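Quick one: the structure is below, questions incoming.
For subunit A:
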Amino acid sequence: MLEINNISTFYGNIQALHDVSLKINEGEIITLIGANGAGKTTTLLSVSGIVQPKSGEILFKGEPIHRMKPDKIVQMGICQVPEGRHIFPYLTVSENLDMGAFLRKDREGIKKDLEQIYDLFPRLAERRHQQGGTLSGGEQQMLAISRALMARPRLLLLDEPSLGLAPLIVQQIFEIIKKIKEESGTTIFLVEQNANLALKVADRGYVMETGRVTMEDKASSLLSNEDVKKAYLGI
Partner candidate 1 sequence: SQKAEEKAAEAPAENTEAAAPAASTEPIKIGVAGAHSGDLASYGLPTVNAVKLYVDEVNKNGGIDGRMVELYIEDDVCKPEVATNTASKLVSEKVVAVVGHICSGATKAALGIYKDAGILVISPSATNPELTQSGEYPNFLRTIAPDDAQARLEVDFAINTLNIKKFAVLHDKGDYGKGLAEFAKSFLEATGNGVEVVLYEGVTPGAVDYSAVVQKIGRSGAEAVIFGGYHPEASKIVTQMRKKQINIPFISDDGVKDDTFIKVAGEFAEGVYATGPVDTSSNPINIKAVEDHKAAYQADPGAFFINGYAATMALLNAIDKADSTDYDAVSKALRTEYVETPLGNISFDEKGDAIGVGFSMYQVQNGAYVELK
Partner candidate 2 sequence: MDYFLQLFLSGLTKGSIYALIALGYTMVYGIIQLINFAHGEIYMIGAFTALIVASVLTILGFSGLSILILAGIAAVIYSSAYGYTMEKIAYRPLRNAPRLSPLISAIGMSIFLQNYVLLAQTSDFLPFPALIPEFEFLKPVSHIMSSAELVIILSSAVIMVLLTFFIKFTRMGKAMRATAQDKKMARLVGIDVDKVISLTFIVGSSLAALGGILIASHIGQINFYIGFIAGIKAFTAAVLGGIGSIPGAVLGALILGWTESFATGYVSSDYEDVFAFALLVLILIFRPAGILGKSSAQKV
């Protein structure tokens, strides 16, 4: 479904990605793990068009998207939960969710999805008229994830969804991830620090070090890989 071929991405003159290649099949959850600053976020941003790779190509369903503007990419069904949440601070919770469905036209569907989200996160329902910027860190994270779900993406890019969430909610989030994959067949590209959990839900995993993909395997094999264990699982 998504094919990243040898992309190199720069920030000004700093090279963040070196010939990165990845592949995601339809309906799959893959996870990308790696230390801080490895280039995970940059990989996601390259896919969603916020930064453009200098060389290499990104194909979505066979179509090149690496020269497209972000809004066109979103239109194709790729949606991202960015690092740092990026809640619209002056919009209320419900308006924030509404923005997630910006490109959708089916009012009924939006309404139904909204209800579903509120069921999923009662906290957000409680706070639906509060300004996004005044939510607590964890509440914002829930909102960011929900907002992305509102777009009904075909490919969902998640950047550290568990950041700042209470243990209970973390478990819940990962269950939701599994659920949306199963129920709506959404493909998921998951970047996580909590490699343990990520590898548990993912089908396959990639390991990234200083801008290069260094390992690629079934999630379960990575989970038992000694190197990975030592470097990322903290065991």
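FYI, contacts are C-beta pairs under 8 Å (C-beta built on N, C-alpha and C of every residue); 3 or more make two chains touch, one makes a residue touch a chain; residues count from 1.
Criterion applied: all candidates are chains of the complex that A comes from, given by their letters.
Since this is a predicted model, take the numbers as computed values, not measurements.
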| item | value |
| --- | --- |
| Selected neighbour of subunit A [touch, this complex] from 1 or 2 | 2 |
| Candidate 2 contact footprint on subunit A (complex, rising order) | 48-50, 69-71, 74-75, 79-80, 82, 86-91, 95, 98-100, 102-103, 131-136, 147, 151 |
